[in-house]
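Only one protein chain is missing; all other protein chains are in place.
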Amino acid sequence: MAVAQRDPHTGYTTTGHEWNGITELNRPVPKVIWLFLAATIIFSVIYWVLMPAWPLVETYTKGVLGVDQRSSLAENLRIAAADRASWTQQIETRNFAEIQADDSLMQIVRNTGRPLFEDNCATCHGMKGQGGHGFPRLTDDAWLWGADPATVAETIRVGINSTHNETRVSQMQAFGRDGILDRAAILDVVTYVRSLAGAEPTGDERSDSIAAAAEVFAANCAACHGESGTGNTELGAPDLTDESWIYGGDRQSVYTTVYRGRQGHMPHWEGRLSALERKLLTLFVLDLGATKQ
Amino acid sequence: MVAGLTKGERQFAIVISVVLALCGLFLAGAGHQRPLGVHGLLIAFLGIATVFVVLSGYIAPEPSEERLSSYYDDPSKAGIIIAMIWAIFAMFIGDWVAWLLAYPEMTFDAAWASFGRLRPVHTTGVIFGFGGNALIATSFHVMQRTCRARMPDQLSPWFVLLGYNLFCILAVSGYFIGVTQSKEYAEPEWYADIWLVIVWVTYFVLYLRTLARRQEPHIYVANWYYLAFILVVAVLHIVNNLAVPVSLGHAKSYSAFSGVQDAMTQWWYGHNAVAFFLTAGFLGMLYYYLPKRAERPIFSYRLSIISFWGITFLYMWAGSHHLHYTALPHWVQTLGMTFSVMLLVPSWASAGNALLTLNGAWHRVRDDATLRFMMVAAVFYGISTFEGSFLAIRPVNSLSHYTDWTVGHVHAGALGWVAFITFGSIYAVVPILWKRERMYSARLVEVHFWLALAGTLIYVFAMWNSGIIQGLMWRTYTESGTLAYSFIDSLVAMHPYYVARAIGGLLFLIGAAIGFYNIWMTVRTAREEPLEPVADRPIASDTPAGAVQPGE
Partner (left out) sequence: MFGFHYKLERHTIPFVLAIIFVAGIGGIVEIAPLFTIGETVEEAPDMRVYTPLELAGRNIYIREGCYACHSQMIRTLRDEVERYGPYSLAVESQYDHPMLWGSKRTGPDLARVGGKYSDAWHVAHLDDPRSVVPQSVMPAYTWLDDTQLVTEDLGQHLAAMRRVGVPYTDKMIANAAADVYGQANPDSDRASGVAERYGEETNVRAFDGEPGPVTEMDALVAYLQILGRLTDAAHEQQALEGDLR
């Protein structure tokens, strides 16, 4: 068995070795393998010459093309910016009202703004800007800081209670936790606040206490939310008479709000999004409300 | 199992187990009230349990000298069964995490059952549990047959097999309780890593000792691959796992490398774990069971040489293709890409060598599902290596990286290649090991084959689709030159493919379960007289090496 045998099927001889019945044919390597190998090696060598490739001790071969991934990216970004310039310049230079009046520009705002909004804002404000618990709805007219585009743009730039050093600041203190109002007073003012928004008193709410509560409100809340509770856009204090709630308008939620106070945190986007992107988002957000109506 | 050991080996086994139990107790004390303590107790318990197992068989008569005239197959038998248990367990977890990506609520409100902990349970379970045990079991079988020599002793194969499974258990139980290094495919912590080194060195020495006893002067190709698998995995494992533990009482360690150097080391490891664990090892399997089953000579000895050394040399350069466009310097990426392209040649040479070996045996492929498993494995090996080299090209990788395309590629390799060659080899080896004429049911092998093939195709096609869609959505631009889709858009688009993948995975899992049943029944039902093939014996060890092959 040690001698090479001829395989009847292929006509080749075996190598003469046998391992528990397994033998090997002594057949040359098919030419195509050598060709294939040569081709991939030639490809590689060309590539090494052109691009950064081989390490030396303290540096490496840079390649005759003189490009690398960073320079290619910079080049791509330059080209992309130039391609976009036709419309980005208009957005950058024209004022809000002009852009809002220009249908074709607004179409671009809608197209480019949506993914931008979904990637950055929708996690808090909802995919359609509908808001969520603790995060205001952006499609209604209830603006904490006012509906003026410049105001909205500023909010986006610096955020609210954010880490930006020009941030907008708005705080409501913890009336219960800090012992400013007792439980009964809070319950009364809760009933009052809910009635401002037109909520019918529920089971255990005493409608007769509303008069007393009005005094508590005037003394403690009106400073921010105004005599009639319509809010103050100077302070970012919400209008309590509309049906729009950030933290919920049911009794429990309003109670928690008054008891623990609120300090919503809206991140700032300067430094993360470019001025152009922020302007697009401002227009997009304002448009969300507009298209809804 | 104890009955097969000599008195001396039994004593040594007790010593080892006691030492292990003491180490466990030490860790349990030092890591008291920390995850390490749990593992310490587990090690101590297993050590003590082993002492009792050995003691319970201690007085059994010693195996006779007769044993030396047969192969020592008990560890291989145990290894096959353990591999199948791991397969079912880990693929069940795989399918579970697949469903989780479609329906994230399908879990318990508990830390151990969250996706991030289950995923490494799946990957470690299939690669190391299923794949590793199958490799160890078959390597024992193959090295004895191709050397025509019995293993040199009875204890070290058991130490390797059981010690290796201790490593796997430490790994997988660790993820459940939050012990992980986070390095993909090397997640186990420092103490498990050290243990694996000990086991692995024993494995290597055992292999060398058996080779030293071989009766044929030339080492067969399958053994080249098994050797490369054992050796290179050892080197990779040691370097990539270098770390400083917080203390001897903490499971947690901090890896020696950081940032970009750590990334390169990790993917040098990760890629070559694929190359030498999931490829070289299984090529060893292929090179024995396929020609054996087909009863054909290897297509070309010289092609085997080219592909073996091509794979061994080129693979080690390719790891940086996992880091294209990252903070890894561009020059390393260039090397990773070009070597990956060259790597296609030896890879296809291996696949071709396997498929062409079937020339003259295609009628068997048609009739024999076991051989068909191996044939399909070789085809998927060709597909996944082609795909791999393609994905390694930087512009292609810019699309595929981070997406499900990679996962599709992984499973073309893992299901189509690794699992298929393993199932094929197991179906080939089980009747031999248990001395049966054939598997319990050929029809069930057939059923398994078709379930596995359908499952693989569904899985891989689903992931190709989702991966490419995902990659494209991330980089699609509106005509205004801004991104067209948000990340969430791409996430929502994945849902149908995730459902399809989970269904494909379920088919594959059912197939594996049927396979396990079939194996179990083969083991249990001795319907015919046990078969004792005369040829399946070592050549008497007093024959001088080489004497059987005077042609040398």
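Read from first to last, the chains carry the letters A and B; within each, the first residue is number 1.
Methods note: a residue touches a chain if its C-beta (ideal position, glycine included) is under 8 Å from a C-beta of that chain, and two chains touch if they have at least 3 such contacts.
Values in this document were obtained by computation on a predicted structure and should not be read as measured data.
J.: Any idea which chains on screen the missing one touches?
T.: A, B
J.: Among the options A:21, A:132, A:198 or A:248, which residue touches the chain absent from this view?
T.: Once the missing chain is taken into account, the touching residue is A:132.
J.: Which listed residue (B:85, B:305, B:383 or B:396) would be found touching the missing chain in the intact complex?
T.: For the chain that is not drawn, the touching residue is B:305.
J.: Among A:20, A:44, A:120 or A:170, which one is in touch with the chain left out?
T.: Touches the omitted chain: A:120.
J.: Of B:11, B:173, B:406 or B:441, which sits in contact with the chain we cannot see?
T.: In the complete complex, the chain left out is touched by residue B:406.
J.: Based on the whole complex, identify which of B:86, B:224 or B:380 touches the chain you can't see.
T.: B:224
J.: May I ask which residue of A:6, A:183 or A:272 touches the chain that does not appear here?
T.: Result: among the candidates, A:272 touches the missing chain.
J.: Even though one chain is hidden, which residues of chain B still touch it in the full complex?
T.: 100-102, 104, 107, 109-111, 114-117, 119-120, 175, 178-184, 208, 211-212, 217-219, 224, 227-228, 231-232, 235, 239, 243-247, 250, 252-266, 268, 302, 305, 309, 312-320, 322-329, 332, 335-336, 339, 398, 401-403, 406-407, 474-475, 477, 482-483, 487-488, 491-492
J.: Hey, which chain A residues sit against the chain that's not shown?
T.: Contacting residues on chain A, toward the hidden partner: 55-60, 69-70, 72-74, 76-78, 80-81, 119-120, 122-124, 127, 132-135, 163, 265-267, 271-272, 274.
One rule holds in what follows: only the chains that are shown with their structure count from here on.
J.: Using mean CA coordinates as chain centres, what's the gap between chain A and chain B in Å?
T.: About 41 Å, centre to centre.
J.: Chain B touches which residues of chain A in the complex?
T.: 1-4, 7, 9-10, 14-30, 33, 36-37, 40-41, 43-44, 47-48, 51-55, 60-61, 63, 68-70, 80, 83-84, 87, 108, 111-112, 114-119, 122, 127
J.: Chain A touches which residues of chain B in the complex?
T.: 145-146, 148, 216, 218, 220-221, 288, 291-292, 295-304, 306, 325, 329-335, 337-339, 341-342, 344-345, 348-349, 352, 359-360, 478, 480-489, 535-536, 548-552
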